[in-house]
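Here the complex is missing a single protein chain, while all its other protein chains stay put.
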Amino acid sequence: MLSALLMYLKVIFVGGSICMIAQLIVIRTKITPARILVIFLMVGAILGGFGLYNYVVEWAGAGATIPILGFGNSLANGAITAAKTDGLFGALSGGLIAASAGIAVSIGLSYLISFFVNSKTKKD
Amino acid sequence: MIKLGKQTYQLEKDISVVTGLSLVGQKEGDGPLKRYFDFVEKDDKMGEKTFEKGERHMFVKAISSAIKKSGFSNEQIDLYVGGDLMNQLVSSNYTAEELEIPFLGLYNACATMTESLIIGSTFLETGGLNNVICATGSHFSTAERQYRYPLEFGNQRQSYAQWTVTGVGASVLSSVKKSKVKIRKFTVGKVTDFGICDIANMGAAMAPAAMETLNAFFKDTNTTQKDYDLIATGDLGKLGSDIFKDLMQEKGYDLETNYIDCGHMIYNIDQDTLQGGSGAGCSAVVLNSYILNKLNTGEFKNVLLISTGALMSTTVNQQGDSIPCIAHLVLLEVE
Partner (left out) sequence: MNKYARNERYVAYVENKSPKAGWFESLFHAFLMGAAICCLGQMFSDIIRSFYPMMDLLTVGAWINIIVISLTIIMTALGVFDRLAKYGGAGTFIPISGFANSIASCAIEYKKEGLVFGIGSKMFFVAGPVLVNGVAYSLVVGIVYYIISLF
């Protein structure tokens, strides 16, 4: 029970802190959210490339995988793991394979809802 | 027409603003100016399928109502001048097609209202035609779709951002039919660029253009802010109008009691629009509701309206260019 509680504290700490750092960059600099997403993705991919991010994932679980850093990490990890087993072909295909489920669900579900929903004007 | 100084012109004929009509969306209708507006539309699609068609519908409704209100028929209107914020001025073009009035499409972003008043009154001054309708407008949802993000996209606005006004303002000008309010002078602005690149901070980008135009007008006519009952800028918003006041102070003009900004006054503070309204519809609806009303009731004798426009293009802005801006000034007087 205590260990589960501790795990959630770690998730809150890591997930919240990553978002807070991004927000700090948003309000302190002129960097747009889209650029920050790309920067964080790159950081995740670099840390993943050196195999460092997996330690964070092991420590903080969803607190590390849900932020976009985790997406970058899984792309890099996928490429490395596939390169180990399938050589050059794996190095080329591994990244997309690792991310494929998330991307496919995003596209498929968005496609589906777009048939039923219209955009609404913002009230504020 | 007499040229005064470098950029200002004085009209010799009596050019009357016969009627003004304003049509706005619900959010504007909830603001402090609600009792001045002619129409407040609950549905900003106007029952149409898309926001673009809704904007078009708003234009048609506003313009035909304005013509009816002025007592003319469509055939008696010789010319329709105006524009909007959409690419290729789609809303105005389709409206002109429906109304079957000869049409000149104008684009000066949010400064299009005063630009069309200038073109309209110049045409009337030349004679040969009697009645002109000037109409501009904008729509929050179509502008958001074209210039920014999808409507359901979640993002936080910058604290200095503004809100595009949904609304259309139309004025009928005439050289034959008399009314209290006349257009006397106007100043054609120069494109001004003080190096602001942030497209969310349009107030700061446009303030120097307003300053240049108002300064030129004061120089050309040898007057100061004290000679006018009201000086109104188009859509600088709160931040932009504070900057504008600072810039005018530097030039030696102290704008305090008789200065308003249409963008700043169109929404209440609790409506969460940050710095206030913007868009081609902003100065158009405030002119055709609040300002004309106060002129007609005699509360103001003369009003300077300076619509300001940020002539930005997302393409060149992404290539690193700053935002060029323009402001045109019109002097409205009561006899």
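A and B label the chains in the order they appear, each numbered from 1.
The criterion applied here is as follows: contacts are C-beta pairs under 8 Å (C-beta built on N, C-alpha and C of every residue); 3 or more make two chains touch, one makes a residue touch a chain.
Everything numeric here is computed off the predicted structure, so don't read it as measured data.
Visitor: Sort through B:G47, B:G127 or B:G154 and give me the one touching the missing partner chain.
Guide: In the full complex, the listed residue that touches the missing chain is B:G154.
Visitor: Using the document's definition of touch, tell me which of B:Q10, B:Q26, B:T50 or B:S64 contacts the absent chain.
Guide: Counting the whole complex, the residue in contact with the absent chain is B:T50.
Visitor: I'm checking contacts with the chain that's been left out. Which of B:G195, B:G252 or B:G298 qualifies?
Guide: B:G195
Visitor: Could I get the residues of subunit A that touch the absent chain, sorted low to high?
Guide: Given the touch definition above, subunit A has residues 4, 7-8, 11-20, 22-27, 33-34, 36-38, 40-42, 45-46, 48-49, 57-58, 61-63, 65-68, 70-72, 74-80, 82-84, 87-88, 90-92, 94-96, 98-99, 101-103, 105-107, 109-111, 113-120, 122, 124 touching the missing chain.
Visitor: Across the whole complex, list the residues on subunit B that are touched by the chain not included here.
Guide: Residues of subunit B in touch with the missing chain: 49-50, 145, 149-160, 193-196, 201, 204, 208, 239, 242-243, 246, 322.
FYI, only the chains that are shown with their structure count from here on.
Visitor: Approximately how many whole Å separate the CA-defined centres of subunit A and subunit B?
Guide: 45
Visitor: Tell me, which parts of subunit B touch subunit A in their complex?
Guide: 27, 44, 51, 140-141, 144, 150-152, 155-156, 198, 271-273
Visitor: Once bound in the complex, which stretches of subunit A touch subunit B?
Guide: 26, 30, 33, 119-124
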